[in-house]
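Worksheet: the structure to be examined is printed underneath.
A protein chain is absent from this complex, but the other protein chains hold their places.
== chain A ==
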Amino acid sequence: MEGCVATELRLGLPGTDNVRNKKRPLQEADEECGANGKSHAQDETAPPAKAQIVGWPPIRSYRKKNIQAKKNDCEGPGIYIKVGMDGAPYLRKIDLKVYSGYPDLLQALENMFKFTIGKYSEREGYKGSDYAPTYEDKDGDWMLVGDDPWEMFITSCKRLRIMKGSEARGLGCG
């Protein structure tokens, strides 16, 4: 093919060479490695940060999203839900994502509404106070906060309600 350059069909201004580079260098990394094609792995120096090439490596968007989701579990949009307390004049809004777990959340609720929550146990719910934190889940049921693992809770919680008095004590049984 070398001798056929003159008859190659191409469109270009006279005098310009339209033929692409033989290798497709990837920004500065290739210059670092030189033109002898030695692999990056053989270099002593760490490869510089590269701009991502569109569509490379060839991973489906579906899979990429899952990788991103794992990485951004801490970042990403918040989960904002309404919180109400029996007797309070208005509701509040909180972002569930900013809390690391139940203790963190409950502490924040105690601060927000100026009350104390009892101690949680699987058997008896929140023992030792007049209050019980409850939430409405995807199915529309009102559940006691703390039974489910945290990650599951924040995805299924639609709103929070701090129940008070006899209603709350009732929740502690069975």
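What we mean here is this: contacts are C-beta pairs under 8 Å (C-beta built on N, C-alpha and C of every residue); 3 or more make two chains touch, one makes a residue touch a chain; residues count from 1.
Simple rule for what comes next: contacts and distances are computed from a predicted model.
Its record in UniProt calls the unshown chain "F-box domain-containing protein", which is the match among "Oligosaccharyltransferase complex/magnesium transporter family protein", "F-box domain-containing protein", "Ubiquitin-like-conjugating enzyme ATG10" or "hydroxymethylglutaryl-CoA lyase". For chain A, the residues touching the absent chain in the complete assembly are 1, 4, 8-13, 18-26, 30, 36-42, 46-47, 49-50, 52-63, 66-67, 70, 138-139, 148-152, 155-156.
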